[in-house]
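Note that one protein chain is taken out, while the other chains of the complex remain in position.
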Amino acid sequence: MTAALLDACLALCLPLLAWLVLRTESLSQSVVLFVAMGLLSALAWARLDAPDISLVEAAVGTGLTGALLMHTLSWTDERPPDVAARARHRPWAVVAMAALTGMLGWAVLSLPSDDPGLTREVDAHLAESGVEHPVTAVLLNYRGYDTLLEIAVLLVAVLGARAVNPRSERTTPEPSRDPLTGELFRMMTPALLLVAGYLVWVGEHGPGGAFQAGAILAGGGVVALLTTRLGTPRMSSWRVRWALLTGPLLFIGAAVAPLFSGRALLEYREAQAGTVIFVVELALTVSIAMVLWMFFPGMRPARAERSGKEPS
Amino acid sequence: MNPWAVYALSGVAMFSVGLVGLFSHEHPVKRILASNIAGSGVLLVLVALARREPTGAPDPVPHALVLTGIVVSVSATALGVALARRIARIDATAKAESTGASDPEAGGGSA
Amino acid sequence: MPELRMALAFFLLLNILAGLVRVVRGPTLTDRFIVAQLFGTTGVGVLVLLAADPGQAALRDVALVFALLAPVTVVAFVRFAVGSGPSPEQERR
Partner (left out) sequence: MSLWDGVCAVFMVAGAFFCLAGTVGVLRFPDVYCRLHALTKVDNLGLGLVVVGLALQSGSWATALELLLVWLFVLISSAFTCQLIARAALRRGAAPWTGRREP
């Protein structure tokens, strides 16, 4: 009975928090609320028996989205909201939200509530997929094509983000030899590497895999960046480019190889499927970590120029 | 009201809050947050539908889709933020030029 | 015992909702951020309680990731956001 209460309470406060994020006037408050909402949605995924997604939400939500949005606070100007216009829109917004929720809610609830989905088909072919965990099997074997294109999407996104943010305007942060954050970086890095390696390995027979491990490594990279232990990875260095390309290239290689022995694209031979998937997953982890890490642009210390003193 | 329906409705509500929020805010970062909320609302509906079978394991295919969906929405957010930052910098330089330059025609200088 | 765990998980979730009050009312930006961190720690508690159910062992990895990556947002907040929000005096008026 309390499980139903827990679900109802969680399902109620997610849209409530979402509405709070968009209602508050000042940007800094909505960013903090957004971080809290990411956390609660990780709990919602856990309650919906989706540990893989809860893991990705945790790794990406707390590792990257929070830091990225905090960074946006340093360059956006808190534009004074025209409260009058906002007050005029408020009733219309509430009416629109209610109508939309009602219509879509009725549509979703009218779906058949006993549809078993594809669970049986996935489990039927799990033995040939080379991994025991169904989600990893779907990600890298049944729908490998989807994941391959998704890695290309990530690559294009990071190329776009870096092209728009040219190095000439990116000032390198002065090295702040702050003992506290230095110590934090020194303690966190081994733990992050260990957990990332564990997650790549466990992805084969349990929730885990390249995406979660890559997001965790990127979180460590962001801490290294913020504690000025490492500079921003420069797109011009060949090491960074090879790190970006290992994942996609290896995946394309593994996808195209079966064509030469008369089989279709992405149709791994059953005997080697497990090892092929593991190697591809390792390469994907490196690429995803580098992609997500490079999203974090070179920063200007927020207060340094305005007040002329080191803010760390 | 079985559990999947509760979460599906919650996802629908998040989607409508995000969509309406997208249109009622001018600040670029606020709109990026709104589109993020709408996106995670849709993902919540997808995973709730995957859990319709009360017994046994949930349907892994939507789980794989949502997993990649979350990573792609983060990269979309990061790209959106980079673009918004670039626009803010162009506006700032354009405003500086127009206030700096006394003659009017220099106002629209290319960034 | 599973019933007690679920009741405690629900109790901790109520704590998180109570924290929402401070998020909305909190005068300065730092207070709001502190409550976001409170959500993090209590969230780890809820995850650990849920992870004790049969077949939910993976939630412990989620709690581990939360605990590990919490400092990332804090370092970013301290470095960027503290200087940008309205200063405490303005907000207290």
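Order of writing sets the chain letters: A, B and C. Residues in each chain are counted from 1.
As a working rule, contacts are C-beta pairs under 8 Å (C-beta built on N, C-alpha and C of every residue); 3 or more make two chains touch, one makes a residue touch a chain.
Just so we're clear, the structure is a prediction, and the values are computed from it rather than from any experiment.
Participant: Which shown chains does the chain we cannot see touch?
Facilitator: So, taking every chain into account, the missing one touches A, C.
Participant: Which of A:129, A:147 or A:181 touches the chain that is not shown?
Facilitator: Within the whole complex, the residue contacting the unshown chain is A:181.
Participant: Of the residues A:16, A:118 or A:191, which one touches the chain left out of the display?
Facilitator: For the chain that is not drawn, the touching residue is A:191.
Participant: Take the complete complex as the reference. Which residues in chain C touch the chain that isn't displayed?
Facilitator: 1, 4-5, 8, 11-12, 15, 18-19, 21-22, 28, 30-31, 33-35, 37-38, 41-42, 44-45, 48-49, 52, 57, 60, 63-64, 67-68, 70-71, 74-75, 77-78, 82-83, 87-88
Participant: Name every residue on chain A in touch with the hidden partner chain.
Facilitator: 180-181, 183-184, 187, 191, 311
Methods note: only the chains that are shown with their structure count from here on.
Participant: Could you please state the distance in Å, as a whole number, between where the Cα atoms of chain A are centred and where those of chain C are centred?
Facilitator: 19
Participant: Report, in whole Å, the distance between the mean C-alpha point of chain A and the mean C-alpha point of chain B.
Facilitator: 13
Participant: Report the inter-chain centroid distance for chain B and chain C in whole angstrom, where each centroid is the mean of the CA atoms.
Facilitator: 22
Participant: Mind pulling up the chain A residues that touch chain C in the complex?
Facilitator: On the chain A side, the touching residues are 2-3, 5-6, 9-10, 13, 16-17, 20, 24, 26, 28-29, 31-33, 35-36, 39-40, 42-43, 46-47, 49, 51-52, 54-55, 58-59, 62-64, 66-67, 70-71, 73-74, 76, 78, 181, 184, 188, 191-192, 195, 199, 202, 206-208, 212, 216, 219, 222-223, 226-227, 299, 301-303, 306, 311-312.
Participant: Could you list, by residue number, the parts of chain C that touch chain A in their complex?
Facilitator: Spelled out, the residues of chain C in touch with chain A are 3, 6-7, 9-10, 13-14, 16-17, 20, 23-24, 29, 32-33, 35-36, 39-40, 43, 46-47, 50, 56-59, 61-62, 64-66, 68-73, 75-77, 79-86.
Participant: With touch defined as at the start, can you tell me which chain A residues reach chain B in the complex?
Facilitator: 3-4, 7-8, 10-12, 14-15, 18-19, 21-22, 27, 30-31, 34, 37, 41, 44-45, 47-50, 52-53, 56-57, 60, 64-65, 68-69, 71-72, 75-77, 79, 86, 89, 93, 96-97, 100-101, 104-105, 108-109, 111-119, 122-123, 134-135, 137-139, 142-143, 146-147, 150, 153-154, 157-158, 160-162, 164-165, 169, 211, 215, 288, 291-292, 295, 297
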